[in-house]
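With one protein chain removed, the remaining protein chains of the complex are shown where they sit.
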Amino acid sequence: MVEQESPLKPVWQPGSHGNFAAGIGVYLSESAPGSIVQLAAWAGKEKAVLQAIKAVAGLKLPDGAGGGAPGEARAAFGFAPGKFLVIDEQEGLAERFTQALDIETGTVTDLSHGRTAIRIAGPKAEWVLSKFFAIDFSATAFPIGAGRSTVHHEIFVHIQRSAPTQFELYVFRSFARSFWQALCRASEEVGYEVQ
Amino acid sequence: MSPRRATAGGRIDRQRTIRFTFDGHQFTGHAGDTLASALLANGVTLFGRSFKYHRPRGVMTAGVNEPNALVTIVNGGVREPNIPATTVEIFDGLTAESQNRFPTLSYDIGALNQLGGRLLSAGFYYKTFMGPVIGPLKGTRLWMACEYFIRRAAGLGSAGLEKDPARYERMNAFCDVLVVGSGPAGLMAAQAAAESGARVILAELEAVPGGSANWSDEAIDGMPAAKWASSAVGKLKALENVRLLPRTTVWGYYDDNTLAAVERVTDHKSAPAKGEPRHRHWTIRAQTVVLATGALERPLVFPGNDRPGVMLADAARRYVNQFGVLPGEKIAIFTNNDSAYRAAHALKKAGAAIVAIIDLRREVSDAARQIAASVVGEHLTGHAVVATEGGKQVSGIKVQPFDIATASVSGDPRSLHADCLLVSGGWSPTIHLASQAGLKPVWIEQLQAFLPPQPTQKWLAAGAITGSFSTQEAISQGHAAGAKAADSKSAEPGDLPIADADSLDPCPAPIFEIKAPGKAFVDHQHDVTADDVRLAHREGFVSVEHLKRYTTLGMATDQGKTSNVPGLAIMAETLGKPIPEVGTTRFRPPFAPVSVGALAAERYGDIRPERLTPMHDWHVENGATLYAAGLWHRPMIYGLAGETVEQAYVRETKAVRGGVGLVDVSTLGKIAVQGPDAAAFLDRVYTNMFSTLAVGKARYGLMLREDGFVLDDGTTWRLGEHDFLMTTTTANAGKVMQHLEYLLDVVWPELRVHLTSVTDQWAGAAISGPKSREVLAACVTGTAVDNDALPFMGIVHGEIDGAPVMICRLSFSGELAYEVYCGAGHGTHVWATLMKGGENFGIVPYGLEALGTMRIEKGHVTGAEIDGRTTARDLHLDWMLSKKKPFIGSAMMDREGLLAEDRLQLVGIISLDNRPLNGGAHIVEHLDEANPHGSIGHLTAACYSPVLGRYIGLALVSGGKARHGSRAFVSDPLRRRFGPIEIVSHHFYDPEGSRMHG
Amino acid sequence: MAEYSAFSLLKNALNGNRDWKQAWRKPDPKPSYEVIVVGGGGHGLATAYYLAREHGIANVAVLEKGWLGSGNVGRNTTAVRSNYLLPQNSRFYEHSMKLWENLSHELNYNVMFSQRGCLNLAHTPGQLDDYARRGNAMRHEGIDAELMTPAQIERLVPGLDMSASARFPIIGGLMQRRAGTARHDAVAWGYARAADRRGVDIIENCEVTGFLRDGDRVVGVTTTRGEIRASKVAVAVAGHTGHVMKLAGIERLPIESHVLQAFVSESLKPFLHTVITFGMGHFYASQSDKGGLIYGGDLDGYNSYAQRGSLPVMEDVMSEMLALFPSLARVRVLRSWGGVCDMSMDGSPIITTGPLPGMYLNAGWCYGGFKATPASGWCFAHTIARDEPHEFNAAFTLDRFHRGILIDDKGQGSTPRLH
């Protein structure tokens, strides 16, 4: 297989930037998973899709809108009624789900190339994200594992909280470079490191 | 004498000296000074010139309500005009300039306007400058000639022309309790809310939290109020659930308890830290808001009340107590209430002489009397100030006995020497935010003030905003409001701090104006006098809004913070009505002016993100000139050195028609349409059938709007029984997606169809030209691409150099052509492989211009023709309107207006003079270059056609097809292009389509 | 009543300004009139004026529920232009322009119409072609229009970001030099005073609460100040058309009410000499004689009668302003307000007889109401007096929507928020 090319390549500048004299506020990275797959259930078939996620990806999603399971190798979360995003560091997840889900249960859409996965971590992650998105990033309002769909002007994004101070962002690939640059700029204030 | 720094006192840091410049002169001040306090400390009294009469003006207040002392902060070519000097914290290197004066502040030629005096009364503009009805100055000419000078005389500061290098940002915040104002009430509210565990934000517009505690002489819990405040602030800062925002003005109260605030992060610094924004635009979503915004003192209206040296009494108290500045040496005080006596006390203590207190009331409280007895030269009760004396600064005042009952002066005036006159006309609670989120403000006769209205959103008020002006009340109200806002179960007050305060009477006499000869100003910045208010009344402009609009009262940068209530009171008196019957104007955001930069926030310098195709970097590296298509950048041409745009696209077009070319089509909208009902759904949204489309085939489809006009077109590919890939035009991708989502959610929820935007999942490259098949054959593995394996509109799957691809044989250029789709992350790899594989066949990359040229030659329509006003018939696409089924738009497309004979219809155009045509040119039957008229349509697109060797175009022309073969003219007066054309069919090239089917 | 002139100003100044009279009388309503105009905004007042002036019908009452001009005539961004694409619109707005050009004389009231031009900026070649199409359409209707080069634009508007590195570089623009701005309140006051001088009764604080009917026919109104009868009742209440027409039993109309915000900056010395619009968003600005930059953008985008706007649209407008004028980041917004617009289904207005006998309707002004004021009043007066439209408003019917004879200048179809 051919490697996926990152849309961030020309603007990718590893190292510390901005006002980091007093410490790094956030760590920014591209996680480049092998698979990003959308699963969408027909009304009444959500449970079956949740079971398929458990069977195929080994992830058990909790109840509730936006519920999700974080993880390094695999993660999943709900982002819309009956809709879930499943991420795997390996390629080929879409094919596995296509075999596991029949058309009477729901649909599988491969977005592995269509979304760029960006990770922001560190003590100032909530502060920097709050510059972009009008959602409450506090741990009580946005628990670990949970997913959110939101937007920064033209840029649509799915966000999963993967750790107390770590978030995974999934943005449309064509916007990824612009968003990355804006993210870096917004992080200058607190000092950031690109990893 | 002039103002000076007191020898001791104040909360400035006398150890730290700060150097700044005002009007070119170097000054020094201390850390903690505002520009106003520092200039006063240096003896400066003249701060600015008024708007209309250019009268000399001093500083009137000590805060955000300042109408007079406006300056421009200058940093090279970057200018920040109209900033109250009372709100500017000084820093080393600060440079400020006075405004609205020429040549200098002291000698301003505009002051000649004062000679106009009564001629320039309210509304004078409306009554003159109409000019003659005939002659060279008729129409609008005389007015515009006069206006030229009026515009130059008006305005305040000048905006710069240089780009502001600063950064601005937004911040979204959420909290349980937002406390606005950090005086004793606000501090107590924040503390009470925080104690119950609530998430609290405390916003304070000043640099130092504490509000009036910073300049009152009171003690709280046995310590000076300022010390108590700073210790309370210290405790709040230590709490994790409290965010303290100094220098933050909450300026807007929007729906659903969303408040807007601006934090001035670096305005007080010589230079920002790396990445630090100048202003931060906060949008705060609060469960409950505590408004502890205090109250603003009002001036009195009397002749000469605008002379530099006339200042609000509480402002003077603040200057001396907080900044250690004496606004004068010999001070007179003019008041209708007790609060001004506090200033007398403070100034005396700091070393000034209090010449007299002139009180409109005959009877005053014992507490006030005691202060007067201890500090004042003369205590003139039942007196009024009727004039001020001096040039650009007060040197004396005239007083006269005054009777409250008749509101008139009598007896002989006498003069008093004074270099400063402090004024108090009572207090107006700062109800702006409350009013933005409430019903009508409530007038309280006793306090002569508007109190907060009944809330329409979730807020509580505490402290002086409620009309309770004592510190003890502020403390208890603040605590109660904070606890209630946080839903605290233990709302027990417990041991509240005890304020050791005076017992002055909060109620003023109901007097706003002293009627005596001379100009008495109501709105100082806009030069609106009491006589102007009466003139407005005389001419019938009696509603508050008419008064404001006719006189401009309250419309200045201070938004009437000192003038609205006095102006209203004068109108009420003139009308003989009580004040609340005259009304109050609605307060609208912003509470105080907000920088445009703050509101633009992170979009300043970054208005819209860029959308890039997967092959973007390749295009740039290979010399593409880019074209903005919405947010996308698309290659327009890949020009060679020395080539014009036309030469480039002609070369690219010829290369495609004669060989092979490659164009990036990744920007086309792509929607995955999946589900058991996908085919049925497509039948409903397209005018033509899709349920009959075989798996592995694509079809061109047309969509209408509900009203029967064309919405969009594109091809849709059937990838599986229940799996379609729809493409849309680049421009309409978002619109079509929303249209389809609406239909599925709202109109046909029973259909089991999922829609997903996969525009970004796929890179798309169209390979076109007679040799395209050969190039593909050389590059593609895993599938055959010959005519049998891949017929017209067929789809195959394969690989290109290891990357999976999906290839559909379809053509926009009219040549044998294919669209090659692959995962976006493989886009450049596949593109480069095709370019390399095509080298031997002379492959060229081509851009939008060549694409456009070939589509014009073919007569294909795009957004220029699908302009929201055209029907399928207008575009000769009626063959796509299925008669076998209803579809979106089918019920409305046959209305009379959509069938009219004279509608604009698509035709082809050929230039008969061999000169280029322009899109946007009109078409006429009879050419009249001098007086163009009789347009029958317009060109939507034009190009040089290499295959025809002619300049051609597409056009929408009334009558359309009936004109084929007839001659007409292009008429393009805007670009002075006129000439003969022939109207022909829009199919210029290969109308049978033999080339693409081949 | 005295004429306004430099001479009368001087005379009154010498006299302490004591002799100025009310700009218009404050009469009590009479029991009946020949024509009642519901709505004391610009259009209603202009209609009354032209009824008296052009058709000799002075027995007219204008009924205003609040203070005169409290609606959109006092809430707009004051631009006057006739740069429309479709001839039905451009002919009408050009008639308005011609009336504007002589309006201050006509009314003996300086409405400060200043022909400082209106410049639509273009950022791509395709957009410049679109503007050329519009400008050429105007020229073929006898209306002035020209294209400007970047160099010309830079000279005219020195604060613009003309750099090639701008996100959306400015590559040209469409200019209508006869366009400009006027003092919005003065238009209401000027028409009121002039109508009053011809005998029209202008009745403020008089809200219409119902329509009097004789069978199908409308024969008057009930108001908060009593019943008033008239042989013709004309409604000109754009922004609140739906609400008022419901009182007459008309439940549905091809109109939605939307809020449009406007903003003014603090006063500045002359900075912007023309009306200007941004081509890659929705932003327009001019500078008033007082010095404030007056500007606005998109509708808030949902039905509202609230006369106040939302924060996100305000932020959009500011960001677009700075995309054009980066030096204005340090200038401050002074005031914001919202006006309620009648958004029609094709973006064009309605001036027509009906929909009930005895009734006349003037509505659906979208963004175009202020600049239309003179022609709207003029055409509406004609329609009321003659019981048939003038050629200029013949296309502005109510039935055009159902018949599909739309006047869709923006090509957005029946989505009012996009017009």
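Per-chain numbering from 1; labels A, B and C assigned in written order.
Everything that follows uses one rule, which is that a residue touches a chain if its C-beta (ideal position, glycine included) is under 8 Å from a C-beta of that chain, and two chains touch if they have at least 3 such contacts.
Heads up, the rule we're going with is that contacts and distances are computed from a predicted model.
Chemist: Quick one: find the hidden chain's UniProt protein name among "Heme exporter protein C", "NADH-quinone oxidoreductase subunit M", "Sarcosine oxidase subunit delta family protein" or "ABC transporter permease".
Modeler: Spelling it out: the chain absent from the display is recorded in UniProt as "Sarcosine oxidase subunit delta family protein".
Chemist: Among the chains included here, which ones are touched by the excluded chain in the whole complex?
Modeler: Among the chains that are shown, those touched by the missing chain are A, B, C.
Chemist: Identify the residue among C:L156, C:I255, C:A285 or C:A395 that touches the chain left out of the display.
Modeler: C:I255
Chemist: One chain is left out of this view; which of B:E741, B:E839, B:D878 or B:E929 touches it in the full complex?
Modeler: Only one of B:E741, B:E839, B:D878 or B:E929 touches the chain omitted from view, namely B:E741.
Chemist: One chain is left out of this view; which of A:V11, A:A32 or A:A134 touches it in the full complex?
Modeler: Of these options, the touching residue for the absent chain is A:A134.
Chemist: Out of A:S6, A:T98 or A:T150, which touches the unshown chain?
Modeler: Counting the whole complex, the residue in contact with the absent chain is A:T150.
Chemist: Of C:R177, C:H282 or C:R417, which residue touches the hidden chain?
Modeler: C:R417
Chemist: Can you name the residues of chain A that touch the chain not displayed here?
Modeler: Per the touch rule, chain A residues meeting the hidden chain are 41, 43-44, 46-47, 49-50, 61-67, 78-84, 134-135, 148-151, 156.
Chemist: At which residues does chain C meet the chain that is not included here?
Modeler: 240, 242-243, 251-257, 301-306, 310, 312, 345, 401-402, 414-415, 417
Chemist: Even though one chain is hidden, which residues of chain B still touch it in the full complex?
Modeler: Touching the chain left out of view, chain B contributes residues 254-256, 258, 285, 456, 684, 706-707, 738, 741-742, 745-747, 749, 886-887, 890-892, 895.
Keep in mind that, in the parts below, only the chains that are shown with their structure count from here on.
Chemist: Which category does the touching pattern between chains fall into here: line, ring, star, complete, or other?
Modeler: It is a line, because the chains touch in a row without closing up.
Chemist: Starting from the mean Cα coordinates of chain B and chain C, work out the distance between those two points in Å.
Modeler: Each chain's C-alpha centroid was found; their separation is 22 Å.
Chemist: Taking each chain's centre as the mean of its CA atoms, how far is chain A from chain B in angstrom?
Modeler: That gives a centre separation of 32 Å.
Chemist: Where in chain B do residues touch two or more of the other chains?
Modeler: 170, 283, 603, 606, 608, 610
Chemist: Can you tell me which residues of chain C touch two or more of the remaining chains?
Modeler: None at all.
Chemist: Per the contact definition, I'd like the list of chain B residues that touch chain C in the complex.
Modeler: These residues of chain B touch chain C: 51, 73, 77-82, 117-119, 121, 124-131, 133, 139-140, 143-144, 147, 150-152, 154-164, 166, 168, 170, 252, 254-255, 258, 260, 281, 283, 531, 535, 538-541, 543, 545-546, 549-550, 552, 555-557, 559, 588-590, 593-597, 599-601, 603-608, 610, 627-629, 705-709, 864, 867-869, 892, 895-898, 900, 918-922, 924, 931-935, 938-939, 971-975.
Chemist: Contact residues on chain C for chain B in the complex?
Modeler: Where chain C meets chain B, its residues are 4-6, 8-10, 12-14, 16-18, 20-24, 26, 66-68, 70, 74, 101-102, 104-105, 108-116, 123-126, 128-137, 139-142, 145-147, 158-159, 161, 167-168, 174, 180, 183, 185-186, 189-190, 204, 265-271, 280-281, 287, 289-291, 308, 310-311, 314-315, 318-323, 326-337, 400, 402-406, 408, 410-414.
Chemist: How about chain B: which of its residues touch chain A in the complex?
Modeler: 169-174, 199, 273-277, 283, 285, 602-603, 606, 608-614, 617, 631-632, 666, 672, 674-676, 722, 752, 754, 756-763, 801-803, 823-829
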